[in-house]
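Would you mind keeping the following structure in view while I ask a few things?
A single protein chain has been removed from this complex, and every other one stays in its place.
Then we have chain A:
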Amino acid sequence: MAVNMAVSRIKREFKEVLKSDEIAQCSIKLELANDNFTELRGEIAGPPDTPYEKGTFLLEIHVPETYPFNPPKVKFITKIWHPNISSVTGAICLDILKDNWAAAMTLRTVLLSLQALLAAAEPDDPQDAVVASQFKDNYEMFCKTAKHWTNVYAKGPHKFPDFDAKVQRLRDMGVNDFDARAALSRHNWDINLATNDIF
């Protein structure tokens, strides 16, 4: 019974999302990743006036058998620099995906809440402690880094040639692209600190 309930609800929700205004505005997207409505792909647009603006962020959504009584499991596939999202795994710290889930919430409200999370980070309840402390201690650096990640991983428009150059220098030393960028981001783009961190 539980399986049927989860599947029939996802089917209804799926149609709801397809007809929603947000789809029309290309603000959120939802598609099936398998045939039995348990794995889905979400997509959210970075909200305007944030470092994520004009970026496109992909999400992996797993619907448990006990849905909607338990929340869907969601994580970012697209790499993102945000206090409440792990820069490494994409794991999300958001109350409604944990204790504050309610059975009347839908995948649409989840996607919209994630969009809202991008617009309003909560550094005091972080998933990624390094990002959160940068957010609090050096907000300007945080914004630049987040914009850079949006550019590199989410097709955002803002290029940072000096950041790219530093990543290239570490790559020349044999570090892979992501590790180089993550280390530099963690150390406010100080290449010496980043190098020490890696080697």
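Just so we're on the same page, contacts are C-beta pairs under 8 Å (C-beta built on N, C-alpha and C of every residue); 3 or more make two chains touch, one makes a residue touch a chain; residues count from 1.
Just so it is clear, contacts and distances are computed from a predicted model.
Asks: For the chain that's not shown, choose its UniProt protein name out of "HemK methyltransferase family member 2", "RING-type E3 ubiquitin transferase", "Ras-related protein Rab-20" or "transketolase".
Replies: UniProt protein name of the non-displayed chain: "RING-type E3 ubiquitin transferase".
Asks: Out of A:Ala33, A:Val88 or A:Ala116, point to the residue that touches the absent chain in the complete complex.
Replies: A:Ala116
Asks: Can you work out which residue in A:Gly55, A:Pro68 or A:Pro83 touches the chain that's missing from view?
Replies: Candidates A:Gly55, A:Pro68 or A:Pro83; residue touching the omitted chain: A:Pro68.
Asks: Based on the whole complex, identify which of A:Val88, A:Ala102, A:Ala129 or A:Ala165 touches the chain you can't see.
Replies: Looking across A:Val88, A:Ala102, A:Ala129 or A:Ala165, the contact with the absent chain belongs to A:Ala102.
Asks: Which parts of chain A face the unshown chain closely enough to count as touching?
Replies: 1-3, 5, 8-9, 12-13, 15-16, 19-21, 65-66, 68-70, 96, 99, 102-105, 108-109, 112-113, 115-116
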